[in-house]
Structures are given as structure tokens and as C-alpha cells.
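Removed from the display is one protein chain of the complex; every other protein chain stays in position.
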Amino acid sequence: MGNITLGRYIPLDSPIHKLDPRAKIGAMLLILIAIFFPAGWIGYAIIFAAVSYIIIRSRLSISFIWKSMRPMLIMLVFLLIINVLVIHTGVPLFSIGPLTVYSEAILQTLYIVVRLLLMIMITTCLTATTKPLDMTLGLEDLLKPFEKIGVPSHEIAMLISIALRFIPDLIDETNRIIKAQESRGVDLKEGKLMERIMAILSLIVPLFVSAFQRAEDLANAMEARGYQPGEKRTRYKVLKMKGADWALLLGAALVLAGMVWLAYFR
Amino acid sequence: MKAVEVKDLTFSYDQETNAVEGVTFSVEKGTYTTIIGHNGSGKSTVAKLITGLLEKKSGSIVIDGLELNEDNLRELRNRIGIVFQNPDNQFIGSTVRDDIAFGLENHCVEQSEMDGIIEEFAAKVRMSDYLNHEPTRLSGGQKQRVAIAGVLAMHPDIIVFDEATSMLDPQGKEEIKKLINELHHDRGLTILSITHDIEEVTAGDYVIAMNRGKVAVCGTPEELFRDTDRLKSIGLQLPFALQFEEELAKQGVKISRNITMEGLVEELCRLNSNM
Partner (left out) sequence: MPIKFEHVSHIYSDGTPFRYVALQDTNLEFREGAFTALIGQTGSGKSTLVQHINALLLPSEGTVYVMDREIKAGSEPKGLKSLRKDVGLVFQFPEYQLFEETVLKDVAFGPKNFGISQAEAEEKAKAALRLCGLSQEYDERSPLELSGGQKRRVAIAGILAMDPKVLVLDEPTAGLDPQGALSMMKLFRDLNQKHGKTIIMVTHDMEQVFSFCDEVVVMEDGRPKIQTTVQEFFRDSSLCEEMNILPPALIRLKDALKKNGFEIDEDVKDIRTLAKLTAKQVKHHG
């Protein structure tokens, strides 16, 4: 579990960590849209520079970003193979046996890969610098306008934050059940099909039983403390947009505008 | 003045057998009352009924002179708080601060006042240094202290502890017991504690012993322990001091029935120096 970097929050003290989650989510969306404009290599260089600046300011280590991108390498190889097989335009570069590799195949692959990598860099930057709970608060606020068409933004946010709160507990619980069943001779790695099915059942059933117990306890605890879904309540954590937050959004909007210009008006 | 008055309370989980049947008792304001009984005797069900988490089948529950019903449930929840057994499953916020805030949010406390309230009650349970800690970094005892702070912030008159120390280690148990005693003595709160700890029972003002969904004995600890055979028949243990006195009686030494160790030692010393 310790090796997963994608989507993980890294607690650091940086100006980016302190930004309003709504500004960060908004900026991320703007840049993601910007990536989809065919603005060419200059465009990508600009986006890359902007994102790099944010990463440096967020004090995330290069190796962390690299680790989160690494799973994409397999994707790159896969794309390359497909493109080499399919694309036959451009200058023929070299041949492997009966297969000739064209410049366009390489270029197309790079094009997609660069976009993918930029997207991952941006989302990693968001998730690594924003506490999951702040993220749900941000989402709640951003979804607020949709309440009129029946989106229960507060309930959604409450649901997500409780799920986030209990993930570590459930992981602990899972590990405990695994150990308990291993003590009863369950072998999760080997065995015949039937044995493996039983092994998995022996984990899932107890996990469900305990999760339901937990949910019941939790519902009681919430109700006892006066929580009533749908009722009006105040909010402890109020998000406030500051100068830096607007600056981030403005910057992201400028990048988007730049991409549009590069793509269509140059 | 009665803090809680329960009359002829009946409840059933499955419509067939009654988990709680004809339960009647009252709790005086400002007293420390314990409820004992073996697992499955209906104690926790009673706790959930009087805090409005379960709906009674028949009978009445009066809190602070107000009969509990659907309309005043929300208001009465301000007056009667409950701390549950499992420290993990009642920690709702992602940090101590957020968890105490949860109840305040529900009761529509102004955001600008929250920090002050949170800090005040965190201090009362000695958790001021942990305000930004996540639950995974807290011990069971600390989590229960946060739960108590969350309840206190609602300014209740009555707090129900539903086996709140049973999942804690000895250190955690001590912390919580001490805190409950403080709340009782210093703040004059009415305490209703569901427990298996016979020594806690001896320290309380009143005790309600439950058996098979009914109230078996209701009175002072001395009254409960007077009828030893009855106690044993409902599956309860004697406090150690009384066990010892029984053994002494077998040796032909009859002394008055002390329910605490201190009382026992004192009396024995007096007898021993009585030349």
C-alpha cells in the first residue's frame, strides 16, 4: 500500500498547499481543457513550464512526481507499438524486419504521451497538495449551484468525507481479517479454484459484517449528536478565496487563452 | 427533581420477544447512577431508548420533565448526551477539531463562535494539545475523551455512558473514569453509566440491575449487594470486599457489610486494635 503515489496527499508546508481547494480544482479543470487544444509543441512547453512552476512552489520532490508518472511508461510502450503498426505517414526512419517505422508514428505517440504526462502531473499536483477533506469541501461549494436541480451537494460531501475518514480503519480491519484467516490455514496466494473462492469469501463476509456494524454505530453516533440529513446546519470550515487563489485561477485562464490563440488565431 | 423518568418501557427488535419489558426507574438530578447486567440483559437498549435512537413500543420516557416524542427529540438531544462503547466508530471528523465541530454544526452554532467552544471543551477533557491530530494517531482513551468533549459542547444536563470504557486498556479506563467523576462532582452533571465494572457500581449513588430485559434491583449499591443470592441469580459478581467478608463469616467473624476495600480495611483495623 505504501507504494501508491497517485492520488496521495503529501503533507508539506507550501504556498500551494495553502491555496483554496476550489481555486485549485478550477485551475486544474482549466489547464486540463487547455491541454486538449492542438496548440503544438510551443503550447505544451508553456503548459509544462506553468505546471513545473507550481510543482516547484509546492515543494513536492521530483522523484515523487516521477513515481506517479511511471505507470504510464507501460502505456507509452503499448501506444508506440500500436502507432508503429498503424501509422505509415511521414518519413520512414528505420526498419525492423518487415516493419518500417515512420516519423509520424513516433511523433503521434510522443504527442499523446506528452498530453497524458501533463494531465497526470496536474492531477497529482492537486491531490498531493490538497487534503482529501478540503477537496470534498471544495467540491461541495462548487456543486452548490447545482442544488437547485436536485444535486444534494452537502450530503455528497458528507458521504465522501466519512468514506475518507474510515478508509484507514477499513484497511486495518482487512489486514486483521487476512491474518486471522491465514491463522486458520487460508492460503491467499495458492490453491485450487474452489479453495481460492473460499479464501476470498472468508475475507469478504467478515469485512461486510464488520462494515455494517461500523455503519450502524456511526449512524447512531451521528444521530445522537444531532445530525439529520437534509436539515440546515452551519459549517465549521469556511473556505475563503484570497489574492493568491484568484491569481492561480487567472494564471490558468491565461494559459487556456494562450492555447486557444496558439491553436486557432496564430 | 428527576432527570430521567422511565415508566413501563417496552421495546422489541423483532416484534416477537421483548428486549426490554416493563422497565420503570427514575434518576435524580445530579446523581451518578450505574446500570449493570450481563450482556443481552437490555441495558444498552435502554440507553438507546432514552436518547431517542430507538423508538419505544410502549411506555413513557420523561427527560427533565418533558416527555420524549418525535417533536421535541431534537431539543431533548441537547439535554441528554451519550458516549458509546467503540472509540473508533463514534469519531466522525477527520481531526479532533473537526470531530468536536460536528455536533456544533448540527446545532447551527455560528461559525465564528466554534473555535472558542472547541478549544474550551478540548481543554476540559485535556485534549488541547491534540486538536489537529487525526484519529489514527490517538489512543482509545483519547478518542473517548474527544467523544466526551463533543457531547459536553452541547451543554447537556445528563450524559449516558454506554460501556464507554470497556474497549480501553487499563490506562484509558482510568483516564475516562476520572473524567466522568470530575464531570459529576465539579459540573454537577447527571451521570448514567452502563457498566460491567462492579467497583464502579460501588462508587455510584444508585444502581439499576437488569436481567432479561427487566429491572431486577433498583436502589443504592448497598441495597443491591445486601441480597447476595439475588445478585448471583442474575449472574452478577460480588465486589471483592464482600467476597472477603463472606469468607470471614465462614471463619466465624461477622463484620458490617462494607462494599469498598477502604471500608473493609478500616473496619478490620479497628477490630484488630480493639483490645
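Labels for the chains are A and B, by order of writing; each one numbers its residues from 1.
The criterion applied here is as follows: contacts are C-beta pairs under 8 Å (C-beta built on N, C-alpha and C of every residue); 3 or more make two chains touch, one makes a residue touch a chain.
Every value quoted in this text rests on a predicted model; they were computed, and no experiment measured them.
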{"item": "Contact set of the excluded chain (shown chains only)", "value": "A, B"}
{"item": "Of B:Ile80, B:Ile180, B:Ile198 or B:Cys218, the residue in touch with the unshown chain", "value": "B:Ile198"}
{"item": "Selected residue (touches chain absent from view) among A:Gly97, A:Gly150 or A:Gly185", "value": "A:Gly185"}
{"item": "Touching residue (missing chain; options B:Asn39, B:Ser112 or B:Ser256)", "value": "B:Asn39"}
{"item": "Contact with the hidden chain (one of A:Leu73, A:Val205, A:Ala219 or A:Val238)", "value": "A:Val205"}
{"item": "Where the unshown chain meets chain A, residue by residue", "value": "2, 173, 176-177, 179-187, 195, 198, 201-202, 204-206, 209-210"}
{"item": "For chain B, residues in touch with the removed chain", "value": "38-40, 139-140, 166-167, 169-172, 196, 198, 235-237, 240, 243-244, 247-248, 250-253, 261, 264-265, 268-269, 271-275"}
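In this text, only the chains that are shown with their structure count from here on.
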{"item": "Sites on chain B touched by chain A in the complex", "value": "48, 51, 53, 74, 77-78, 81-82, 84, 86, 88-94, 97-98, 101-111, 114, 135-136, 147, 150-151, 154"}
{"item": "Residues on chain A engaged by chain B in the complex (per definition of touch)", "value": "131-133, 161-162, 164-165, 168-169, 213-214, 217-218, 220-228, 231-238"}
